[in-house]
Every structure is written in C-alpha cells, then in structure tokens.
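Here the complex is missing a single protein chain, while all its other protein chains stay put.
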Amino acid sequence: MLDIYLPILVVMGIAFAFAIGSVILSRLIGVKKPSAVKLAPYECGMPLIGTAQERFSVKFYIIAMLFILFDIEAVFLYPWAVMFKRLGIFGFVEMGVFIIILLVGFIYVWKKGALEWE
Amino acid sequence: MYSNLWLIPFFPLIGSIINGLFGKKIKNEAVIGGIATGLMFLSFLVAAQNFFKLLGDKEKVHELVIASWMSVGNFQLNWELLLDPLSAVMIMVVTGVGTLIHLYSIGYMHGDESFYRFFSYLNLFAFAMLMLVLGGNALVMFIGWEGVGLCSYLLIGYYYEKKSASTAANKAFIVNRVGDFGFLCGLFVLFWALAEKGVWTLNFVEIAESGHLLESGGLLITVVTLCFFLGATGKSAQIPLFTWLPDAMEGPTPVSALIHAATMVTAGVYMIGRMNGLFAMAPATMMTIAIVGGLTAFFAATIGLAQNDIKRVLAYSTVSQLGYMFLAMGVGAFSAGIFHLMTHAFFKACLFLGSGSVIHGLHHAYHHAHLHDDPQDMRNMGGIRKKMPITFITFLVSTIAISGIPFFSGFFSKDEILWWSFGSTRGHCLLWVLGAAAAGMTAFYMFRLVFMTFFGEQKTDARAKDHIPESPFTITIPLMVLGFLALIGGYIGVPKILGGANRFHAFLAPVFEHAQHANEIHAHGSHATEYTLMAISVAIAIIGIFTAWVMYVKNPELPGKFVARFAGAHRVIFNKWYIDELYDFVFVNPCKKIGTFLWRGVDVKIVDGVVNGCAWVVKGIGSGLRYTQSGYLYNYAMIMVVGVVLIVGFFVF
Partner (left out) sequence: MENLVQEAIQNVNLQAIMPSLVLCVFGMAILMVSVFSKRGSTTHIAWLSIAALVVTGFVTLIGWNNPQAGFAGSVLLDNFATFFSMICIIAAGLTILMSDDYLRREGYPVSEYYPLILFTTAGAMWMASGTDLMTIFLGLEVLSVSLYVLAGFFRNQTRSNEAGLKYFFLGAFSTGFLLYGVALLYGVTGTTKVDGIAAYLMANPEAAMNTMFIAGGSLLLVGFLFKVAAAPFHMWTPDVYQGAPTPITAFMSAGPKAAAFAALMRVTIIGLDGLQSELTSLFWILAVLTMTIGNFIALTQKDLKRMLAYSSISHAGYVMVGLVAWNEIGLSAILFYMLVYTFMNMGAFAVLVLIGKKGEDNLTLDGVAGLGYKKPILGIVLSIFLFSLMGLPPTAGFTAKFYIFAGAIEAGYIWLAVLGVLNSAVSLYYYLRVMVQMYFKDPEEDFAWVSINGPVTISIVVSAVGVLYLGIFPHTLMSLAKLAGF
C-alpha cells in the first residue's frame, strides 16, 4: 500500500539532493575573492549603522499578527463569493455571523489601542 | 416505633456545631458548657426512653433507615441505625457517662483559653461514638470509628503548645491507623467473601444472618476476623498496639475519662460483640483474642505496678482491664465482656475524674503558692483524703470495685470473666492464671495509688498543702453519681450461683444467639469449682490490697518486717523512696523488665521503627520521583515522547 507514495519519496530525494548539492557545488567550484565592499550587505546605498540582529519594537509584531488575522477574513470571503448563489440566504447569514465575530474582535483591538502606534 | 433514634447522635452534633462556630463569640463559659452538657443530657433522655422501650419489647432488634446512601448493582447501602440490646447498653453508657463528664468538664476546664473548642470536640466525639455504636452497617460504624479516632487525636493534642501533647496525639493517630487498616481489610475481605456467595451487604443484621454461608473455621473467616481484631487492638490498646494509650494521658483529664477509659477504647470490644457470629466461627481467632487479652491484662498490670504518675497508673490499668474484656470475648463470654465494659466505664470514669479532681486541687494549690511541681506525681501527694473527702470516698469505692471485692460492681463482671476463662470450652486454666494474677496486681497497684494519694503524710510542698480545696460541685456531682454506679452497677448481672438471675446476660442473649448457634459454648465444671475459684480470686485481691497496705501505710512503722523479708536491704528500709525501688528490684523488675521490653523494645524499636521506616521509604520514593520534575521544558517534552513511544510500543507488541 505504501508503494504508491514511492514517487513522492523519490521526488523529495531529488529535491534535497539538488538543493544541498548546488550549495556544496558552488562552494567547491566557485571563485572566492572577497573584499570589504563585496562583504557589505549592500554594495550600493546607505552605509551600515548597526547589526542586522536588532530588536524590533513589539508593535511591529502586533500589527503583523492583526494583519494576518483580518487577512484570513478576506481569504474566506473568496470561496463564499464563488458559491454565493448556491448557498443562498443561509450562506449569507452564516457569513454575516462570521464577519460579526471578526467585527467584535476588531472593536476589541481598536478599543484596546492596539492599532495606535504610540 | 423507634423513629426518634436519630436524635441520639443528632443532639451532640448540634452542640458541636454551635460551639464550634459560635463558641468564640459566646465567650460565656456557663452558656457554652450548658449547651454542650444540656444537649448531651437530652441525648441521654432519648437514649433512656429507647432503652426502656426496648426492655419491654418482645422484638429486640430494630433497624431504622434514615436515608439511602449508595446503591451499586444489587448492593444497597443505607444510613441506618440499629437498636438491639447491645447498642442499647452502649448508648446508655456513652450518653450517661458522657453527660456526667461534660458536666465535670465545666468545672475542670474553667478558665481555659479555648473553652468552646474543648466542648465542641467533646460533643463531636460523643456524636461519633454514638454513630459507632448505633451504626446499622459496617460503613456507618466505620464513620464513627474514624470520627472517634479523629476526636481522640484532637483532644489528646488539645494542649497543642505542649510538645509532648502533640507527639502523643500523633502517636495515637498513627498507631490507630494501623488498626484501622486492619478493620478496613477485614471489611473488604468480608464484603467480597459474602458477595461471592451472592449476598451483597454490609448490614450487621444481614451479615449475622448470612455468616453461616462462610465455611466455619475456614481460612477466610479466620483472616476476616483477625483483621477485625487487629482493628480492635488499635482502638482498644491491646498488645501489640497498646502503647499509645498511656501517652494519650497528655489530654485533659475528662478526655482521659471519657475517651480513653469509658467509651472509645471499648469500641474494639463492642465491635467484636457486634460481629460475634463471625468471631464464633473462627476458633483460631477466638484463641488469639483470648491469649492477647490475657497477656495484655497481665503485662499492663505489671507496668502499672511501678508508675508514679497518677494518670499513667490509671492508663495502664485501663489497658489491663480492656485485656479482661478481650479475654472474655475470646473465651466466648460475650455478655460478660460487655458487662465488664459497662462496670469498667463506671468505676474507671470515676477513678479518672477523681484523679482529675486531685490534680485540679493540687494545681490550684501550686498555683496559689507559685510553685511548679508536677500535680500528677503521686510522690507529691498523700493525706489528701482530709482535704477532699468526696473525691476520696468516691475514689475509694471505685478502687474497691476495680479490685474485685465482693458486692461491688467490678466483682461481678470480673469474676464472671475469670470463671468463663477457666470453665468455658474455649477457656484454659492458664488464661485463668493470667487473669487472676492481673487481678491481684490490679488490687495492689490501685490501693498503692489510693494509699500514696489519700493516706499517710502530706508530702505536698508545705507552702501549697493548706490550699488544696475540695473541687466545686460540677466536679463532685459526677463523682458521686459514678461512685454510686460503681457500687451498685453490678447488681443487674448477679450470677445465678450467687442467687441472682443475671438479667444482664438474659437481656443481651438475643444479640449473641448466632454465636451460640455456631458453637456450643458452655461452661464445664461444678458449682464447687466455681465457688472455689471465686474464693481464690477474692483472696488474691485481698492479698494484693494487704500487700499494698503493708508497704505503703504500715511500712514506716514496721521496718523490721521488711528487713527480715528482703535481707541486706535494711540500709534503705527507712526511706520510703528506697523501698519503692527495692520493691521494684525484688518484686517487680522481672515483670517490669518484660513490661519495659514491651514498651521500649517492642514499642519504641519495632512498632515505631516500622512506622517510621514506612514513612521513610514512602518519603524516599517521593523525593526520588521529585527529581524527574526538573522544571526544564525539554525534559518534560522528552518524557512525553518516551511516554508516546511506550504507549505505541505497548499496543504494537
């Protein structure tokens, strides 16, 4: 029964081999002539002010999370819109409930001040 | 008909709740004591009403189902009470003596910081004890059984600020747990064994009816009864679990009188009586009970010979008397055992309360003189009879009763036990010898106590000795009532041979009929033997008293006698203290060594060792396992993964 998965295994093996192989290959056969300019993150543009591993304000994360949450809303709206006619009034109410729930969340987030930068 | 039976335990419960919850706010000692004592008295009235109703009733066994408790399959467990002659006697003793001791406590505990707490515990105890004796099935009885243990623990440790008191409380509790474990094991095995036969019950009446389903004398019934007996030895302080009782004297004296003399410690005897049908079917157990009872009676008496703390003497005496009761149970003299239980409740309660009265008086005197002598040490007493006449007389009556002098209550019950231990088919003359020797020693040490306390010179500190008062009436009234009962309590059971009808025996007969059916228990031997034995035991008692008198009263005037008797000891003969030790050396030490061995060796080393060892092992496992709880997430996750692998592995293989 498991044989039907064999091709997948083969594909996975090839994928791994290719990924790892190309990294190793480029390392082995690539020409390395480093210079200060080459090692800089950007060859052109602003000079560096600090390391890349800087601490970001937690506010970025909150905004990012909220974006994902409400983004899902939009994602769910697409299939519903496609099936809108078949689902009829039931689907409409159902989606209304869904949106109301998100609305409650939105009001909560808003009132809590999570959307304000300061 | 007996529908108000539930009121008997209910009244003390109410008292306990009232005092426990509101006692602190009430503050007034008279009100607190009045509530507790009054409710106890109400309980006594209801008990008396039921008792007399039962006395005139043809039908002797009555069950009162209060509510359904649990039912599993065809097993139905109820909250039920059982009134039969046995429990009727017990409720009379518990409520009667209980009321008197409550009354006594009002005077004795006067001025105590947490007066209400004491009465709340005491009432709670009465409730639990009444549940124990009235319980219609083994589980209700077990609730009472645990309840009295708990109250005993709380009351021994009443003076919790004293280290010795809390240690004693813990000791009592732990030793009792060993016994309770036996009780529970017995209960489980019995339940299971009967269930195998298709009888799902814990009800005493049904157990008695279906006991014959088990093989008489078989292994099963022997194991069951031995387990129950182990429970009884814990609660009733028998070998090997007797050692907690003397320590339990750390509690206030009324507690010693009520719990550790009159009622709770007799629960083991009562329990054997309650299941007499089962016990009678197990001859091996009966023999064990008789031997353990006899040995306890004997060895506790030897230990009692040399104690100087007045309450400790009484404590060993209690152990010894309980041994008598077990001896009676073991030789099949169930009603004699219960009879002795009752008379013992009277005179021993009276003795404890009397000693409490003495302690109370001395304490008062020392307090007055700003001394810190030990008010319980008999060596500080003497000559108190003039200071406390009522205490003295009641104490003396009870001492005569416990010594087995004819026509006092103890005589009838003790003699019946001795006769059965000799003449019953289960008896043996060695058992009789043990009992008789214990009786002699009892007479000796009890009179030694009386002589040291009440007679002779006053050895109390001069500054205090004129300030010893007679106790207040709340203390003396119970003393007088109990002393009176100790005097006449035996007349309800005058044996046939002395022209009596032994009405006590006849009254209890329906309870023990199953035992009679299962075994032929009859006394062999003629009236002549019975008379002779009676005469011998009386003579032994008198010798004991006489020896005590010679040694503790006569001695200062007749030193020569002792010089002649104990050669080489004349140097110390003038010194009464020294004589005590000499006496210990010549007379008591061989016995006392056994006693000490039992106390130091068996108790301290083995019993405590086993108890501590178990605790140590259990704790060790606990702390070992605790190290698995490292607090690190990855360890926890690792253990989970191991668990998953094990579970999957378990299924696969």
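The chains carry the letters A and B, assigned in the order they are written, with residues numbered from 1 in each.
Note that in this section a contact is a pair of C-beta atoms (placed from the backbone, for glycine too) under 8 Å apart; a residue touches a chain by one contact, two chains touch by 3 or more.
Keep in mind that this is a model prediction, so the values were computed, not measured.
Student: Of B:L5, B:L154, B:A267 or B:L508, which sits in contact with the chain we cannot see?
Tutor: Spelled out, the listed residue whose C-beta touches the missing chain is B:L154.
Student: Considering the complete complex, identify which of B:W69, B:F455 or B:F484 is in touch with the unshown chain.
Tutor: Among B:W69, B:F455 or B:F484, only B:W69 touches the chain that is not shown.
Student: Which residue numbers on chain B touch the omitted chain?
Tutor: Its contact residues with the unshown chain are 20-21, 24, 67-73, 75, 79, 114, 117, 139, 142-143, 146, 154, 157, 160-161, 166, 169-170, 177, 181, 184, 188, 192, 615, 618-619, 621-623, 625-626, 628-629, 631, 633, 635-637, 639-640, 642-644, 646-648, 650-652.
Student: Please identify, in ascending order, the residues of chain A that touch the omitted chain?
Tutor: These residues of chain A touch the chain that is not shown: 83, 86-87, 90, 101, 104, 107-108, 111-112.
In this text, only the chains that are shown with their structure count from here on.
Student: Determine the centre-to-centre distance between chain A and chain B, using the mean Cα coordinates as centres, and give it in whole Å.
Tutor: Each chain's C-alpha centroid was found; their separation is 80 Å.
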